[in-house]
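All protein chains but one are shown in place.
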Amino acid sequence: MSGLAIEVNGLGKTFRLHTQGDVEIQVFRGLDFAVRFGECVALHGPSGCGKSTLLRALYANYAAGEGSIRVRHRDGWVDMVAAEPRAILDVRRHTMGYVSQFLRVIPRVPALEIVAEPLRVRGVDPADARRHAGDLLARLNIPERLWSLAPATFSGGEQQRVNIARGFIAPMPILLLDEPTAALDATNRAIVAELILERKAAGTAIVGIFHDAEIRNRVCDRTFAIEPFKVAA
Amino acid sequence: MNATDRPLLRVERLTKRYGERFACQDVSFDLWPGEVMGVVGESGSGKTTLLNCLSARLGPDGGRVLYNTRHQGMRDIYETSEAERRLLMRTDWGLVHQNPRDGLRLAVSAGANIGERLMAVGARHYGEIRQAATDWLGRVEIDEARIDDLPRAFSGGMQQRLQIARNLVTRPRIVFMDEPTGGLDVSVQARLLDLLRELVASLGLSVVVVTHDLAVVRLLAHRLMVMRQGRVVESGLTDQVLDDPQHAYTQLLVSSVLQA
Partner (left out) sequence: MSGTETGYNYAYLDEQTKRMLRRVILKAVAIPGYQVPFGNREMPMPHGWGTGGIQVTASIIGPDDVLKVIDQGADDTTNAVSIRSFFAKTAGVATTTRTEEATIVQTRHRIPEKPLKEGQILVYQVPIPEPLRWLEPRETETRKMHALSEYGIMHVRLYEDIATHGRIATSYDYPVQVNERYIMRPSPIPKFDNPKMDMNPALQLFGAGREKRIYAVPPYTKVKSLDFDDHPFEVQRWDESCALCGATDSFLDEIVTSDRGDRMFVCSDSDYCGDRQAARRKEAAE
């Protein structure tokens, strides 16, 4: 697969803070770019230029105010800016994975179940999903004694690895990665880099934010620079 | 055309007045099979009135509530006979009250509470009814040994789980929930939420859950409707509405939540 996975046109995002005197914060505007299957694109730009905001907009976690984000889904295209919630959820279930910077902890749910869930919602047998989750957690050096515990008490690095396992377990054609290696030591960084390369080789389109230059150079094919938005006087 | 090509519930310009005041005005949405929709807003926002109108317990003053029945396609629930409506309510629909005492029969055992809906639709084999009750107690994490105990001997969290089992035993397609975790301790809430999440996903239930607790919808709901003064001010994907609220009221609501 080397066709287009994501096509972004004229994308703009402005936060309007009604509770703080209707301040408008324009983050970016008029973004155009495309990502093909099998390539990894790093978002680049100074801190605060909106890399995370763009990534969240791609996942429809943030509502983009203007433009379109067309995503190759099943046999067609879905515009993540305009689609109905259930269409977006279907994209998230089957096409687009997202590894956030921080694990959103679900009370009481053990790490193994958290990791297995994306497979289960795709209809994989729960036992198979759990076995697969275990393999991935083991590969990411999460000791087996932690698998049955809820990750609320895990260290930052452990939580991030659980999060990565959850993001990588399902064979999503598109992956969004927000600083996947930020809290990891060198060994685990290398494992994550391997995971990313494997996915890329399998044809996954990847868009990510990588502060770590070494990782970035190793996994990314090119960068997309976000122009810092100049606040009008 | 199979059942998933059509919404399970279609609400068109639903309006309910109390005298001059609109409790609920021009509310429209589709709920699809397997979808969980949260309705949030503060007290008096009209969310409970909406739930009552949706669940056939309060006739609206305007608009329609259409339900995709198993055999007759989309029907306006307020145009069906009372007999049909009540049959729907005890088979295809579930209703989880905030206070479990409103949804349970306190004078009969836990097993009978679960078995009642089965008996209401014609189950006449004691052993099978009891087996179903035992299974459901297990699914809602209540010790099977408590099957013959009266619900008043149960803790609040157990009562709420029993209420849920009592509703789900007939495999309803849609469940209406009114503040299902209200009045429970935080640790009990978490357990209940997790259980609900699991049941809803494994049974493919459609749910409308009304709550003022944003953490509840964050965990349970796919979609969110924010109500204020009887109107829907914002709706969309749950995480999008909570993480990037557009409307002034939603922003206020989200920013008012104390971060743990």
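Every chain is named by a letter (A and B) in the order it is written, and numbering of its residues begins at 1.
Here is the rule we go by: a residue touches a chain if its C-beta (ideal position, glycine included) is under 8 Å from a C-beta of that chain, and two chains touch if they have at least 3 such contacts.
Bear in mind that the values here come from a model prediction, so they are computed numbers and not experimental data.
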- [ ] Sort by label and list the shown chains the missing chain touches.
- [x] B
Task: Identified contact with the non-displayed chain, of B:79, B:102, B:135 or B:148 - done: B:148
Open item on the list: Touching the hidden chain in the complete assembly: which of B:129, B:162 or B:216 does that?
Closed with: B:129
Open item on the list: Residue by residue, what part of chain B touches the chain that was omitted?
Closed with: 82-83, 86, 90, 105, 107-109, 111-112, 115-117, 119-121, 123-127, 129-130, 147-148
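Keep this in mind: only the chains that are shown with their structure count from here on.
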- [ ] Round to the nearest whole Å and give the separation of the Cα centres of chain A and chain B.
- [x] 32
Open item on the list: Give the list of chain A residues in touch with chain B in this complex.
Closed with: 15-19, 56, 60-63, 85-86, 88-89, 106-109, 120-121
TODO: Can you check the complex and tell me which residues of chain B touch chain A?
DONE: 32, 35, 190-191, 193-194, 197, 201, 219, 222-223, 236-237, 239-240, 243-244, 246-248, 251-252, 255
